[in-house]
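The complex appears here without one of its protein chains, the remainder shown in place.
Chain naming follows the written order as A and B, and within any one chain the residues start at number 1.
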Amino acid sequence: MNGMIEIRFHGRGGQGAVTAARLLAEAAFAEGKYSQALPFFGAERRGAPVLAFTRIDSRPIRIRTQIYEPDYVVVLDPSLLEVVNVASGIKRDGLIVLNSKKNAQFSNAKSAFVDATSIAKEMLGVPITNTAMLGAFAKATKLVSLDSLINVIKGRFFGKLADKNIAAIKAAYEQTKVIT
Amino acid sequence: MKLPPSTIILKPGNSEQNETGSWRSLKPVVDSKKCNGCGLCWLYCPEPAITKGKPVVIDYRYCKGCGICANDCPVKAIVMVEEGQK
Partner (left out) sequence: MKQLVTGDEAAAIAAKLARVKVISAYPITPQTIIVERLAEFVANGELDAEYIKVESEHSALSACLGSAAVGARTFTATSSQGLMLMSEILFVASGMRLPIVMANANRSLSAPLSIWCDQQDSVAVRDCGWIQLYCENNQEVLDSTIQAFRIAEESLLPVMVCFDGYILSHTAEPVEIPEQAEVDKFLPTYKYPYLLDPEKPITMGAVGVPEYYEEFRYMLQEAVLKSKEKIIEVGQAFGRQFGRKSDLIECYRSDDADVILLTMGSLSGSIKEMIDEYRGHGERVGLVKVRAFRPFPAKELVDSLGHAKAVAVLEKDFSPGSTGALFSDLSGAFVNSRESPLLLNFICGLGGRDVSSLQIREATKAAMEAAKTGEVKKTVRWLGLRETMVGLKP
């Protein structure tokens, strides 16, 4: 791994962006890397656009600013594309992982997409897309393994809830399409 | 005298050393015929100045003349008189 990897999550309040950032940090940590999950809380309102950040590095991470030039962006809600510039500041060769039924084009970044809302509704019964999008992220970036994510889910959720989230992750991992 | 690190009083009961009798300008006097020994004055006295009994006995070394005993006495057995009078 060369240098620090910075990931920005875009979500809406209640979709689990903060949890997604932490689960990703935990998966990377479990793989022996240093990681940091930094949430940015607005006035916590369900539905409002929210941000969360994850940093991953092979060295201890000292920087604590928000992330302005991410390597990867994860978008948990398709409707955010119309209200937020999710590609803002993304590094050259960066990748945007979208929850979307279809691909979106970005002039400055590659993209990957998966219909995480349908997966979440089917697997979890609620449109909480964070775990599915982690599956998509793993597929698109290879930054963490599917196994690490599944292990982290097992540590975080118990019983049926763990099974459902693991199913969502696996389904999203299978269905994610990377556009190069 | 080296002080403790805060206002801690390590020896209990030392208020006995503080004889507040000299503060008095009015002095309670007990009418031993009227006193029924109920002890209310003893209960309300803010200093260790009253000994229970019938009649109660006032310790003028500590009595500071506040008059609570006279005020609370249900049978008006205690009157406050000016210090120096009988």
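FYI, contacts are C-beta pairs under 8 Å (C-beta built on N, C-alpha and C of every residue); 3 or more make two chains touch, one makes a residue touch a chain.
Computed from a predicted model, the values in this text were never measured in an experiment.
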item: Which residue of A:R64, A:R92 or A:K142 touches the chain not shown here; value: A:R64
item: Per the touch definition above, residue among A:S35, A:T117 or A:S148 touching the missing chain; value: A:S35
item: Chain not shown, touching residues in chain B; value: 3-12
item: Chain A residues touching the omitted chain (full complex); value: 22, 25-26, 29, 34-41, 43, 60-66, 68
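Basically, only the chains that are shown with their structure count from here on.
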item: For chain A paired with chain B, centre-to-centre distance based on mean C-alpha positions, whole Å; value: 78
